[in-house]
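The other protein chains are all here in position, but one chain of the complex has been omitted.
Presenting subunit A:
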Amino acid sequence: MDQIETGSGSVLREYGSEQNLLSKPDGSATFLQGDTSVLAGVYGPAEVKVNKEIYDRATLEVVVQPKVGMSSVRERAREQCVRETCEAVLLSTLHPRSSLTLILQVVHDDGSLLSCCLNAACMALMDAGLPMGRLFCGVTCAIDSDSQIITDPTAQQERESRALMTFAIDSKERNVLMSSTKGSFSVKELQQCIALSQKASEKIFQFYRDSVKRRYSKIL
């Protein structure tokens, strides 16, 4: 298990996004990765309940809604991952005693769901105009039984993999903001996946830049 193959499996599926598609939320975005699709809506800064208020910063609440059934522990775990990433980048001290609510609706799950949620969340926060110190993106890697690393796996590839990792990468220094892993892998494999995710994140950040440039092309 010395040398990990990082050959043809490293492709990012076709991705796309649309911003400002809902009229009620302050910011909304949908992000598609292959067939996986997540819709994000942001409200804020808004009034916060007294029992939830923090005196010097905004309170961030994340809700992940599955398509079928009631939300369970799995959704709570995803909410935690997304919330920690967002709290690391949002300048919440600019809005003390306010609430920021981020709602993620799973529209279709075909693998890499957590990274799709992260990307949709970032685009929705940008659309809402909330002040952020840096942007973030999510990349999922899977290690299959032949020790090959696959980025942005489909649901089928996730099922057959022996390890699955999602990293939230920041835009300034490509640091890892959050990592969520499942399965067994070696330290070397982990570092390779992190390095690979950092490379892949460049494409996604370029996509953010292009989307925003396109959106404000008529104004600027």
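One rule holds in what follows: a residue touches a chain if its C-beta (ideal position, glycine included) is under 8 Å from a C-beta of that chain, and two chains touch if they have at least 3 such contacts; residues count from 1.
In this text, contacts and distances are computed from a predicted model.
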{"item": "Complex member absent from the view - protein name from UniProt, among \"Cardiotrophin-like cytokine factor 1\", \"Phospholipid/glycerol acyltransferase domain-containing protein\", \"Exosome complex component RRP45\" or \"Major facilitator superfamily (MFS) profile domain-containing protein\"", "value": "\"Exosome complex component RRP45\""}
{"item": "Touching residues on subunit A - with respect to the absent chain", "value": "1, 6-7, 10-25, 28, 30, 32, 34-35, 37, 39, 41, 43, 46, 63, 65, 67-69, 101, 103, 105, 107-108, 110, 151, 162, 179, 181-188, 190-192, 194-196, 198-200, 203, 207, 210-211, 214-215, 217-218"}
